[in-house]
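Please read through the structure below; I'll follow up with questions.
Every protein chain except one is present and positioned as in the full complex.
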Amino acid sequence: MTPVPADPQETPVPPRAPGPAAPPVLEGRGLHYAYDDGGGPAVAGADLAVGPGGLLAVLGPNGGGKTTLLRLLSGGLVPDRGEVLLDGARPPAGRQGRDLLRRRVQMVYQDPDDQLFSATVGQDVSFGPLNLGLPAAQVRERVEWALDALGVTSLADRPTHLLSYGQRKRVVLAGAMALLPGVLLLDEPTAGLDPAGVAGLVATLDGLRDRGTALVVSTHDLDLVHGWADRALVLDRTVLASGPVREVLADTALLSRARLRPAWGPAVGRVLRAGGLLPADAPDPSSPRDLDRLHPR
Amino acid sequence: MTPVPADPQETPVPPRAPGPAAPPVLEGRGLHYAYDDGGGPAVAGADLAVGPGGLLAVLGPNGGGKTTLLRLLSGGLVPDRGEVLLDGARPPAGRQGRDLLRRRVQMVYQDPDDQLFSATVGQDVSFGPLNLGLPAAQVRERVEWALDALGVTSLADRPTHLLSYGQRKRVVLAGAMALLPGVLLLDEPTAGLDPAGVAGLVATLDGLRDRGTALVVSTHDLDLVHGWADRALVLDRTVLASGPVREVLADTALLSRARLRPAWGPAVGRVLRAGGLLPADAPDPSSPRDLDRLHPR
Amino acid sequence: MHIPEGLLPPLHAAAWTAAAAPFVVHGVRSLTREVRANPEAKLLIGAAGAFCFVLSALKIPSATGTSSHPVGVGLGSVLFRPPVMAVLGTVTLLFQALLLAHGGLSTLGANAFSLAVVGPWVAYGAFRLVRALTARLPEGTSLSLAVFTAAFSASLGTYTVTSLQLALAHPDPEGGVLGAFAKYATVFSVTQVPIAVIEGLVTVVAVRLLTSV
């Protein structure tokens, strides 16, 4: 793996994920936003924080405001009330603050086709660094690093429209990572991916977390985040719950209220422990394969 | 629920799902298709059949040929080899056969925007029946019935582009149902829907099955089809397995080969039965909520 | 630049509609022929119309902040040819009036004449001319020059016609139509000339992307 390229203009990305005591990279306080269409607030008073290498899952039904919340955090929307803090400080007002936010926080949308607009993979990944006005050598270094981090180096010269859906998702992620953000906001990153694609993406994202990138992931797939995220926030316009992911997922009544389907893992773990099939201190199974190991056929 | 409108031009839809002995409505025999792009066959030798009220799940990884198979069955693609049989007979060659196939078999694409073209919901649903050359009164009757069957009557005057994703999916389904097809082919019908949306769609589709509509559903979500489909077919260009859904889902080695994640239900059922927590003849749990009932907290 | 509702006297509005009508009718005829010969063309033409509208609604960076007025006439004319653009441009103008309130309904004919008739023909003529003059240059350079000239002159041609339409409607009490034209052309050149340059450059980038995939 090539080393993270140096960026003289900003705090370097910490090399490893520090403990939970690390101060948050990105915080939202009392975020509130209503669209112009008279449909009431899309997000009403959300508080959240994510530290380096952390993974915060934003859970909620369709139309619950997950995408809006991510757009508020990315600076794509300006909150009606509340504020976004970067590395514990309020970014300066106006253009300068927006630039800073965009440099440190990158959002990746659900549909990769909305984010690819160059002829080849390499050109597309270089779009962000070129816009920053970096010298060519540095741009090249960053592009190589990002392609490598996402495991798509071999695709560099391929036209984007000939890639598979999963490959396009990775290229979009590489384009965001080439800006060396401290935080990645991922909107439904696994939507449309098959199980193999999901597994590959999770492994890649874990690699980025190991390097210190904080992740905020919106999803309604609780099986995905159980055993993967550190913390979870349940959003249905207002924040219904927030805390360590296992605690949030254990509250099935709350999940029902948010029109979410409980994850299998905690439910299975509970039944198995109650029946004495799993030691009281063992973690919940995180996939059906764990059950196979528990009880080989 | 309004009664199914009469259609003098074709076999009436049977009112209830007959037993498994009923002859298949739609059959594919030795279907083979390669796109022009030189990438080898997308589907190589698929056999399948579905009876009235039946549900056949087509499982497989992305790029495994699921959509191609559905398009072959819908008549949208003509197989290089093999044939599609309707109600046990080969449709006549040429235009007449294609028209018959389109009347009896309707395909619903993953992206609703691929099939919506008219400004309002009611107008859009009227498109198919009008193409059949039905008189206006009968078209109106069918549109009303289809909107009602899909629970979108209240949206009739709404413009399609202002609907949510889940609503648009329902409208496309209504557009297909207005043709009173014997078979519905659904490509990844739950992709992008949240759990509540999935549950609503499943209930609606079950209603159609009760009326005798046969369903072919492509997906890679095995938890969805376990306990819902009758039969399953695993497709990764060639058919890797085909049979009753429980048998297919029990073969985890096969699922691995098809890059699919095993479903929770069968795995949990197996462990619980082995540990004596579930009677040997009880069905597998089909959702985490079933476990709650098994072992109330 | 679209003439808003009410800025032209009814007689002028009617006259410009009559002037644009033959071109649009001719376009509709060729469109109908095309669709009859090839039913798939209907969806392509619909998509092209959608493309023209969305392109015209884009906010591109310009000297005075952003402007939402360039119409992509240059790109459209090169891609679809002027007779088709007469229809697509008029449909675009209709939707702009209905969805964005850019340009009026009574002034639709006048705007169609400048944006959907004169603009495309100027663009097409400029494109052909520059292609012929630069035939010896490398293909990429020749195409870029031709595309830039097409988009630039379409934008400029449109604005010239608009100024003339306003001058005819509101002649100067002393300088007459010519004086009024000088006034409007000068006032609008402040925004329209930079926009024409920018539209030319943007169109070149777009065509380069299209020829590289």
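To keep things simple, chains are lettered A, B and C as they appear, and every chain counts its residues starting from 1.
Here, a residue touches a chain if its C-beta (ideal position, glycine included) is under 8 Å from a C-beta of that chain, and two chains touch if they have at least 3 such contacts.
Convention: contacts and distances are computed from a predicted model.
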item	value
Among "Cobalt/nickel transport system permease protein", "Acyl-CoA dehydrogenase family protein", "NADH-quinone oxidoreductase subunit N" or "Cobalamin-dependent protein", UniProt-listed name of the chain not shown	"Cobalt/nickel transport system permease protein"
Selected from B:D111, B:D251 or B:D292 as touching the chain missing from the view	B:D111
Selected residue (touches chain absent from view) among B:A44, B:V139, B:L201 or B:L240	B:V139
Options B:G76, B:G151, B:G207 or B:G243, residue touching the unrepresented chain	B:G76
Interface with the undisplayed chain - residues on subunit B	71, 74, 76, 99, 102-103, 106-107, 109, 111, 113-120, 122-124, 126-128, 130-132, 136, 139-140, 143, 158-162, 175-176, 179
Those residues of subunit A which, in the complete complex, touch the missing chain	36-38, 74-76, 99, 102-103, 106-107, 109, 111, 113-118, 127-128, 130-133, 161, 175-176, 179
Contact set of subunit C toward the excluded chain (per top definition)	1-7, 9-10, 28, 31-32, 35-36, 39-40, 42-51, 53-55, 57-58, 60-61, 68, 72, 75, 79, 87, 91, 94-95, 97-102, 104-106, 166, 170, 172-176, 178-180, 182-184, 187-188, 198, 201-210, 213
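Note that in this section only the chains that are shown with their structure count from here on.
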item	value
Graph class of chain-chain contacts, one of line, ring, star, complete, other	line
Euclidean distance of C-alpha centroids - subunit B vs subunit C, Å	47
Centre-of-Cα separation between subunit B and subunit A, whole angstrom	32
Shared interface positions of subunit C, touching two or more other chains	none
Where subunit B touches two or more other chains, by residue	none
List of subunit C residues in touch with subunit A within their complex	209, 212-213
Interface residues, subunit A side, partner subunit B - complex	61-63, 164-166, 188, 191-199, 220, 223, 252, 259-264, 266-268, 270-272, 274-277, 287-289, 291-292, 294-295, 297
Of all residues in subunit A, those that touch subunit C in their complex	117-119, 159, 161
